[in-house]
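Only a single protein chain was left out; the remaining protein chains are all shown in position.
Presenting subunit A:
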Amino acid sequence: MNSVHNRRNFLKTGSLTALVAALGSDIVFADHLPKGYIPVLLEEGDALKGKSPEMIVQGDKPWNVESPVHLLDDRITPVDKMFIRNNGLVPEKIDVSNWTLTIDGESAKAPKTYTLADLKKRFKTYTYQLVLECGGNGRSGFQPQTSGNQWGQGAVHCASWTGVRLKDILADVGIKDDAVYIGYHSKDIHLSRDPKKESISRGVPISKAMENETLLAWQVNGQDIPEFHGYPLRLVIGGWPASVSGKWLSGISVRNKVHDGAKMDGHSYRIPRNPVAPGEEVPQTDQYFKIIESMPVKSLITYPKSGAMITAETELALRGHAWAGDRSVKKVEVSIDFGATWKDCKLELPVNRLAWQHWNTRLKFPVKGYYEVWVRATDNNGVAQPMVSPAWNPGGYLNNACERIAVKVG
């Protein structure tokens, strides 16, 4: 229960014996350990169970696991290739039969609680393919380095989610005219194990919450949502930083102001209102920061994997996906001359709004040698990906610089 607090109190004494004991030498120094101490390694399950062995572990407490880009080749991302970004620890006990969702907040007409069975039985079910991308995907590309998981470009997936529309639930509860925002509440455990603290409690404006594709989902790709992805219930909101898609969902507050839960403040999922120089210190207040909404246009080459060697005569088949947050993608191009010239690719329409779009093309190379194949997507407003890193920001968000692979011909 309060083991970490006990351990911390214990550490405050500062005695060497106490410190050494707390380092995990918990058998040797067992008699020095406080009551209720849980060895670090036994606290949480293994998020890598059932995952592809190629997944990249960015962190294991909390779990943050990235997909190498070539693993994202499937049209619908399978669970074993889905990235994990957790802010806290997975709930210790999940009792599905007694799992409830409570809708409350200043702008709910009255609080109302549903069981999982209520949600499944009483409301119409929908299935959508939705792009969930971590707001910090691509963070490792920023210089100077910013704080947080140093993601490459694999903190994104597009899976098929099944559940009920949030707007149907909110209509059933009844919301007041002054509703401006929703904020979710989850059953995960804060890293400090303080039960009064929420690991993360974010949300979206009411207009985004009321979109058809905003789901309270219990299935991904036709199966129960796995433990580390939010079992048994997850809020799923495509096109925005994936941190608005709350896992282990237990509540939604309908707010009459911008939601003020954990990680809605400081530079968490926020960028400067005005462009800043790389490395510039920015006061972490509303005056200087704004909340990230739609994610920017982006594309990936998922086949072939970088490093492909082909013979001189070969035509190379390439493919991948492109997405643009709330918008759609109207053009995908590739370049083999570092952006000097671009070639249009075949681009499919999204299977539904907020799903990624598949692209493919074939390329011939003029002479033997080293090439980089770059890919660039343009959204339906004519906004394209930059080739160099986009605007630096203190949280290292929204790096949608063009991706590339290395190819050797001959």
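In this text, a residue touches a chain if its C-beta (ideal position, glycine included) is under 8 Å from a C-beta of that chain, and two chains touch if they have at least 3 such contacts; residues count from 1.
The rule is short, and it goes like this: contacts and distances are computed from a predicted model.
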item: Omitted chain (choose from "Binding-protein-dependent transport systems inner membrane component", "Putative ABC transporter permease protein", "Monoheme cytochrome C" or "Ech hydrogenase-like complex large subunit [Ni-Fe]") - UniProt protein name; value: "Monoheme cytochrome C"
item: Contact partner of the left-out chain, one of A:Thr102, A:Thr115, A:Asn212 or A:Thr314; value: A:Thr314
item: Omitted-chain contact residue, chosen from A:Ser67, A:Asn137 or A:Gln150; value: A:Gln150
item: Subunit A, residues in touch with the chain not shown (by the definition above); value: 4-5, 7-8, 11-12, 14, 19-20, 22-24, 40, 57-62, 143-145, 147-150, 190-192, 194, 197, 262, 266, 278, 304-310, 314, 316-317, 372, 387-389, 401, 404, 406, 408
